[in-house]
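With one protein chain held back, the other chains of the complex are shown just where they sit.
When the chains are written out, they are named A and B in that same order, and each has its own residue count from 1.
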Amino acid sequence: MIHAKLPKIWYGGDYNPEQWDKEVMDEDLRMFNLAGIDVATINVFSWALSQPNEDTYDFTWLDDIINRLHANGTYVCLATSTGAHPAWMAKKYPDVCRVDFEGRKHKFGKRHNSCPNSPTYRTYSERIAEKLAERYKDHEAVLIWHVSNEYGGYCYCDHCADAFRTWLQTRYTTLDQLNKAWYTGFWGHTFYDWEEIVPPNVLSDEEPGERSFFQSISLDYRRFMSDSLLDCYKLEYNAIRRHCPELPITTNLMGLYKELDYFKWAPYLDVISWDNYPSLDTPVSLTSMTHDLMRGLKDGQPFMLMEQTPSQQNWQKYNSLKRPGVMKLWSYQAVAHGADTILFFQLRRSAGACEKFHGAVIEHVGHEHTRVFRECAELGHELVRLSDKVLDARVKARVGIVFDWENRWAIGLSSGPTIALNYVDEVHKYYDALFQQNIQADLIGTNTDLTGYDIVIAPVLYMVKDGYAKRVEQFVHAGGTFLTTFFSGIVNEHDRVTLGGYPGELRNVLGIWAEEIDALFPDQSNQIQLNEQWGGLDGSYKCGILCDLIHAEGAEVKAVYGTDFYQGMPVLTVNKYGAGQAWYVASSPEPAFLQGLLGNLCQDKGITAPIPPVPGVEVSTRTNEQNESFVFILNHNDQATTIVLGELKGTDLISGDFIENAATLSAKQVLIIEV
Amino acid sequence: MIHAKLPKIWYGGDYNPEQWDKEVMDEDLRMFNLAGIDVATINVFSWALSQPNEDTYDFTWLDDIINRLHANGTYVCLATSTGAHPAWMAKKYPDVCRVDFEGRKHKFGKRHNSCPNSPTYRTYSERIAEKLAERYKDHEAVLIWHVSNEYGGYCYCDHCADAFRTWLQTRYTTLDQLNKAWYTGFWGHTFYDWEEIVPPNVLSDEEPGERSFFQSISLDYRRFMSDSLLDCYKLEYNAIRRHCPELPITTNLMGLYKELDYFKWAPYLDVISWDNYPSLDTPVSLTSMTHDLMRGLKDGQPFMLMEQTPSQQNWQKYNSLKRPGVMKLWSYQAVAHGADTILFFQLRRSAGACEKFHGAVIEHVGHEHTRVFRECAELGHELVRLSDKVLDARVKARVGIVFDWENRWAIGLSSGPTIALNYVDEVHKYYDALFQQNIQADLIGTNTDLTGYDIVIAPVLYMVKDGYAKRVEQFVHAGGTFLTTFFSGIVNEHDRVTLGGYPGELRNVLGIWAEEIDALFPDQSNQIQLNEQWGGLDGSYKCGILCDLIHAEGAEVKAVYGTDFYQGMPVLTVNKYGAGQAWYVASSPEPAFLQGLLGNLCQDKGITAPIPPVPGVEVSTRTNEQNESFVFILNHNDQATTIVLGELKGTDLISGDFIENAATLSAKQVLIIEV
Partner (left out) sequence: MIHAKLPKIWYGGDYNPEQWDKEVMDEDLRMFNLAGIDVATINVFSWALSQPNEDTYDFTWLDDIINRLHANGTYVCLATSTGAHPAWMAKKYPDVCRVDFEGRKHKFGKRHNSCPNSPTYRTYSERIAEKLAERYKDHEAVLIWHVSNEYGGYCYCDHCADAFRTWLQTRYTTLDQLNKAWYTGFWGHTFYDWEEIVPPNVLSDEEPGERSFFQSISLDYRRFMSDSLLDCYKLEYNAIRRHCPELPITTNLMGLYKELDYFKWAPYLDVISWDNYPSLDTPVSLTSMTHDLMRGLKDGQPFMLMEQTPSQQNWQKYNSLKRPGVMKLWSYQAVAHGADTILFFQLRRSAGACEKFHGAVIEHVGHEHTRVFRECAELGHELVRLSDKVLDARVKARVGIVFDWENRWAIGLSSGPTIALNYVDEVHKYYDALFQQNIQADLIGTNTDLTGYDIVIAPVLYMVKDGYAKRVEQFVHAGGTFLTTFFSGIVNEHDRVTLGGYPGELRNVLGIWAEEIDALFPDQSNQIQLNEQWGGLDGSYKCGILCDLIHAEGAEVKAVYGTDFYQGMPVLTVNKYGAGQAWYVASSPEPAFLQGLLGNLCQDKGITAPIPPVPGVEVSTRTNEQNESFVFILNHNDQATTIVLGELKGTDLISGDFIENAATLSAKQVLIIEV
């Protein structure tokens, strides 16, 4: 869709020639071509350069850069430069600066420094986006618009407080409804005037470490802040759209970033783009899950890998080099999960400030005779050969895993029952259990249509939004397999408990009642004791963190607790409901259990892996509209690894070899088998 | 004393029907009666509800609730609702909001949010207490007044600064005396005008983590803050008393809570009440010690257990369920140590905000068919059967352990010699050594009369207040056994060192001189080497944290250090003084040593246990004015445990069985043997 002008996997990344002399840019352009780099993201942080004061705009430097790139055959991803405001603006209009969580008014510095409800910021960010759109809307080099940069961070200033009150009036209409939704009878918090409401930070209802004393207020502030930043994005989006009706517009997201509800943002992005910065010790499957989440934001539409590092980061504790082959491996991992671009931060390393030790295609040495450049160039040439092969092809998953930012916030904010519960970790446990068996999943939001899936897994679905339980019931009734876990069905979207017994609105479909919830100390565990051998599951498995004490109310008990005073109570149940099944896992199990359980459920649904699982080898398939499939096989191991292909055979698009029966992949090798 | 209207162990707890519809309250009332619940604490956080603005008070909702409770046979513990101020008040009169330790002025939120020296808070909290007293003083349902809630937290605003200066003028009369007491010659801190004095926080003389650069200022600020909050309490107390001359008045304390000097508060409470929230890993004996401390605040007068959870907390890291039988066991533990009420927080779980995962008698499911409710009801019925049996009975301990908040503050604030010294831990070590031998102790303040005791133990009596050393001398001279430890007798009440050799004013009675104080690293230890076998003590024991290098000056040396350059110097001494003995333990010993030592001392005094100690079994005896005794035997073990009763025999008030010779208690079982 976005590839009209350049129908291949875009290759390139962030580029800041304004930090350099012109001679350097000549060298860069030469090397871009050497490496097969065809896209440069520019103008990300040039606001102060283009607008040296309130009344002056000067884009001649940008004209020059774009024209030179264009002349070189390099396309442009054009940013709007509003990711950090100029110093003169902070001085003249302090409302652009944020008040932080501690209540401190900031001066000038860092990134992410603009208050999203600052009238000044809104006015001038929209204005410069508009000016850029007017100027470059028809430039042949421009492929796409890149609004601002990595939106994030909250503000607690008086402008935000006012905007929050307005936002609340829209949401609740009356204070009476707000008081009810927020449960303000507790601790005498009743509000009699909208003006009495203040943003929740350390000066009011929160403490550092995601601790809140009024969850519903804190939840709404997160929604409001996510919306406020989205409003800033939309202002720029619309300004561009007014002048440039056709080019796609996006902003670069940050994967699992906590503070923004990306499912609410996604409709306003023409294409999802995101920045992928795994560490040496990030589990491979967590990166895959994040790609799948980004893909899920727009229901499977391919996305852009907007940033990754060619070699190392600067902001991690220990910034290891990407080992030989890893950059390419992780690039194809992105493509395997739906990316249609591979872009770096950045093309040339900065010589100063805080990102000078962040890797780049062109290192400080300045020439092409480096390992990093060679690997980048090798990939660049492979991508040229791949041409438009996999573009727009989709991942066809039959399992959906629910990921919900509002639920995540609510769990994080909860006071009790345990600090050990981490929503992302719990989701990842289920994802990983499938991943290890070469079974693909979509990460889906709470608005995603469930009808396309055979299995829907909703780990720790603590918050059940209005209508969602009904949709789950319909899905199961129609034959779907639904699975959820301990600490689910507890609250509504205001974090108010659904009375009448946990898991609340899900109780009916699950056929159980959770009477109590036990929190285990980190050195404690319980066991999941299978009632009988079942597929890959037999005997007993460890579990912990939380243990729901449940009663079967119609559900069949598949396993019970092995110890403690609730020994013998159900820990795994399945409820037949219409044509389908609803499963409940009452505690957080060890991986072996989850692999067995999900293996069984997939087997029931006839969901199979394209090839048998081999440790360290990842498999992902994309299928295009012509039903051609591309099976990506990625060897994450540090040594050569042999896989058995079974039925699978076809041509490897990278090597051109025809692959069948079995194959031995060298360390970090990737196959893209066209079948 | 407090039980005139309801002569039994009151049973019930906090109740917030204003958070619910009326139908829910009907259900609650039904279930209260099912469970034997006869007391509800209400109106704790309803200030905003009763006073929606500055000029309006409306208690009709409260009338209704009290009347409905009364009609149901449920009595009322009536709170004054001033534990958190309304939002409108914070908006209109910001002086009610605190300035925190970091110097930040707060807005609205959380609990404990009122400045104790705020004119607004003082005016309006007194006024609403007065209005409540006028209205409900004669209501038959009301048993007792509950002022505010869990007083605590400091403020550092300008109102507090002014009040601090006034408080200091009263205390020191002249700046000259203040400068002397505070030792302001150090670091050029001399004050020439009262206005130069500022509250000690990060903006002046303190750092986070209880670090002070001027201990005497910090100590006085703690005294002042404790007094300021007490003044708030007294304003309400007097307002109530003006209208309601007879009903008891209390406020709920928090056991070992650090910030308030409860011994200074106790005279103004008609009955001590407190909130008991042990964690799964809280030592049993620490809970017992805390009960004994609360009992000691008013010289042994029985107290109220004002709050405990039926099942779990929400604010701990890992909120484990109370195992079956534990709630009942811990309830009787409170009674065994002097509680004459068993009240919960709370009777019905909140549906929203930050305490919704705090356990309650009635859980979110809303009915009585839960384990928690069943256990509560079982206890309720037992308490009905107990009737007025143990009411007002006293614990008759012959050992007193000194606990002093000012000493605790001073030790905590001390810069050097070690950060490893924790006052409460050291007190608990001595308490526990007795506890493990079934020997009861009173926790006593520095004003408590010593003449009733055979043994007085004062661990780490760093601060010796004016006249106290003389009282210790009199106690020992008259035949008492006194024991103190390393780092004692160092300073006076202004944290000024008593010159002339440690342990200062105690040197005479102890017959020793501590020349130096060595601080050990956490991985270091020394040994206590007995000079000869003595009772249960023989050989060598570990010690650490601090090691005083002492010289005997008349005292007999019972044990010496085993290693380091002070090997062979005394570590345990006893000084004969008049008819008594004064002991000095020069380091912090391992438990086995303390059990042996205190066992010996008790044996000397003929203090014996009612039954021989059995691990995990706690014994406590209450005796009433008719000299009837009730021996509580509590099995804290997870398994059945047999005890040998020896001479002890009598009827178990819970089961009605006659017990003699020996008994086997099931896990968590309690006996109350009337002898």
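For the reader, a short list of remarks on this structure follows.
Just so we're on the same page, contacts are C-beta pairs under 8 Å (C-beta built on N, C-alpha and C of every residue); 3 or more make two chains touch, one makes a residue touch a chain.
Predicted model, so just to flag it, every value in this text is computed and none were measured.
Considering A:319, A:524, A:540 or A:623, the position touching the chain not shown turns out to be A:319 (whole complex). Taking the complete complex into account, B:519 is the one of B:34, B:519, B:552 or B:592 that touches the chain left out. Within the set B:20, B:61, B:93 or B:191, the residue that contacts the chain not displayed is B:191.
Annotation: of A:93, A:108 or A:534, A:108 touches the absent chain (contact as defined above). Within the complete assembly, residues 102-103, 182-193, 195-198, 200, 202-206, 212-216, 414-420, 494-497, 499-502, 513, 515-522, 549, 565 of subunit B touch the chain that is not shown. Contact between subunit A and the absent chain runs through residues 16, 18-19, 45-49, 52-53, 81, 83-88, 90-91, 102, 104-111, 280-281, 311-321, 323-324, 349-358, 363-366, 370-372.
Here is the rule we go by: only the chains that are shown with their structure count from here on.
Subunit A and subunit B, compared by their mean Cα positions, are separated by 49 Å.
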